[in-house]
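In this view, the complex is presented without one of its protein chains, the others remaining in place.
For chain A:
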Amino acid sequence: MKFTIPDIFPDSNTMCSVRGLDLNIGDRINANDVVAEIRYEVIDDISDCPIVTYGELVSLGTGIIRWISEDKSLKAGSVLLEIGDEVGEFPNKLVTW
């Protein structure tokens, strides 16, 4: 299943920096595991207060990691991990404080 980075600014050109991802192929992730911190930056915002936000990407399911994106700078909505052999979207959520 595809574990994608949620697109929280869907109408904007947003780049995501994946931080603190400490997982390997073959690792198991469980529900409520914090997978990584994501830094979102709306790159077409040219103002003096650029739109940048951070959240923790949390798994909502369980499975074995089959593939990890080597690129840690990705567009919002990109696939970060492949988990298990099933097709479809792997459930996750972005947690902020």
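One rule holds in what follows: a residue touches a chain if its C-beta (ideal position, glycine included) is under 8 Å from a C-beta of that chain, and two chains touch if they have at least 3 such contacts; residues count from 1.
One rule holds in what follows: contacts and distances are computed from a predicted model.
Enquirer: Tell me the UniProt protein name of the chain this structure doesn't show, selecting from "Biotin-dependent carboxyltransferase family protein", "SGNH hydrolase-type esterase domain-containing protein", "Serine/threonine-protein kinase RsbW" or "Methylenetetrahydrofolate reductase".
Expert: Matching "Biotin-dependent carboxyltransferase family protein", "SGNH hydrolase-type esterase domain-containing protein", "Serine/threonine-protein kinase RsbW" or "Methylenetetrahydrofolate reductase" to the record, the invisible chain is "SGNH hydrolase-type esterase domain-containing protein".
Enquirer: Can you list where chain A touches the absent chain?
Expert: Chain A touches the missing chain through residues 37, 39, 41, 45-56, 95-97.
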